[in-house]
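The other protein chains are all here in position, but one chain of the complex has been omitted.
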Amino acid sequence: MPVQILLNLFIAALWMFLQDDWSISTFTLGYLLGLLLIWMTRRFFNEPFYLRRIWALIALLVLFIRELISSSILITRQILRPKLNITPGIFTLETTLETDLEITVLALLLMLTPGSVVIEVSEDGKTFYMHAMDIPDSSDMALRSKDKFEKAIMGVTR
Amino acid sequence: MFDLILLISLLLISFAILVALYRVYKGPSMPDRIIALDSIGINLIALIAVFSIYMRSTAYLEAILILGILAFIGTIAFSKFIERGVAIERKHD
Amino acid sequence: MKVNDVILQTVTKIVVFIIFTFAFYLFFAGHHDTGGGFIGGLWLHQLVLLYLSYDIDTISKAIPINYRTLIGVGVSVSMLTGLGSILLGFPFLSHTFEYVDFPFFGRLSLPHLYSLSLVCCLQLLVGHSQSF
Partner (left out) sequence: MNESMIEIIVAILVLIGVALALISAFGLIRLPDVYTRSHAATKSATLGVLVTIIGAFLFFGLSEGVYSVRLILGIIFVFLTAPVAGHLICRAAYRSGVSLSKESVQDDLEPILGNEEERRAKNKERHHRSS
């Protein structure tokens, strides 16, 4: 992926040299041209076309925002309810992700799922200890959405 | 009308800061106070954003990032101090 | 169970670059807009964030700056900027609005030099915590 981005920037710079025009619009045009060239020659690279990863990144961002909104709605409902009806507690959650970046992104996502806050990460980074607002509901929701998050994160990093 | 709405929201954010200050004063434990201080910092960011709309000036926008940085660093320092007794460690053990 | 700081350290790695770029921006914008004096503190904060999320030994290995040399350089630069006005026959540290024009990059004013020396001096605090 870094090779493709560098090549693309190189094509854009080359385009600016050829046009003899140093403006943002020429650079953008050259970059788009580079995208087209790399897409045409994508079978020469050993890795998939890098726009696919950028697309996965955008999907991850949309997921982030959706989780943030839904968890805010839930917490608002719980605070504004006339009689507090919560059963908080701490539960564990296992993950299969490995590198630091993946673990961090998963933790940030889990922190935004409705009603759960990561309290502690175990030493090897495989187990999350999370505090939940409503123990059966929130922990079920976190367990269910964990697979979705892991798939979305792996689409970006691997 | 628009200015009136902005003024009312400035007032409401100030009220939210006051409510959080009550938690800082009351808070049974130290982490309670830190959470309240953190949310005061976050509310101040919103206050500056609304205020810069009200003044129609982009001169205040640098303060948003600076306040965010300060609130974040303050929260980290406090929570590390409570957890380990020192804010900056000599060596990781 | 030992403390695992993965989340803090990874986020710090990303956030430090935002702070650092912003610090440079403020340093060059500060003389005509608001917030010029803030810059020393902001530089310092960037380092404090690193020291908070890692520890002193790791950071002094990762950023090999000798703070004592830096303080010496800073103090001497601020002295020299002050003495420069004496050479021209004005009182010590009198303010100039002379600009040095660089091709392509625009202009750099002389007060920038003085701020730079002050920033070096502000590293005193960090250097202090490192050397004891």
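What to note about this one:
Letters A, B and C mark the chains as written, and numbering starts fresh at 1 in each.
As a working rule, contacts are C-beta pairs under 8 Å (C-beta built on N, C-alpha and C of every residue); 3 or more make two chains touch, one makes a residue touch a chain.
Only a predicted model underlies this, so the values are computations on that prediction, with no experimental measurement involved.
Across the entire complex, contacts from the unshown chain go to A, B, C. Check A:Met16, A:Leu51, A:Leu101 or A:Ile135 against the missing chain and you find that the one touching it is A:Ile135.
Within the complete assembly, residues 64, 68-69, 71-72, 75-76, 79-80, 84, 86-92, 107-108, 111-112, 115, 117-120, 129, 131, 133, 135 of chain A touch the chain that is not shown. For chain B, the list of residues touching the undisplayed chain reads 1-2, 5-6, 9, 12-13, 15-17, 19-20, 22-23, 29-32, 34-36, 38-39, 42-43, 45-46, 49-50, 52-53, 56, 58, 61-62, 64-65, 68-69, 71-72, 75-76, 78-80, 82-86. Interface with the hidden chain, as seen from chain C, comprises residues 1, 3, 7-8, 11, 14-15, 18, 22.
Convention: only the chains that are shown with their structure count from here on.
Between the CA-based centres of chain A and chain B the separation comes to 26 Å, rounded to the whole angstrom. Averaged C-alpha coordinates put the centre of chain B at 25 Å from the centre of chain C.
Remark: chain A and chain C have CA centroids separated by 34 Å (rounded to whole angstrom). Multi-chain contact residues of chain A (touching two or more other chains): none found.
Those residues of chain A that touch chain C in the shared complex are 100-101, 103-104, 107-108, 118, 120-123, 125. The part of chain B that touches chain C in the complex is made up of residues 59, 62-63, 65-66, 69-70, 72-73, 76-77, 80, 83-84, 87-92. By the touch criterion stated above, chain C contacts chain A in their complex at residues 1-2, 4, 6-7, 9-11.
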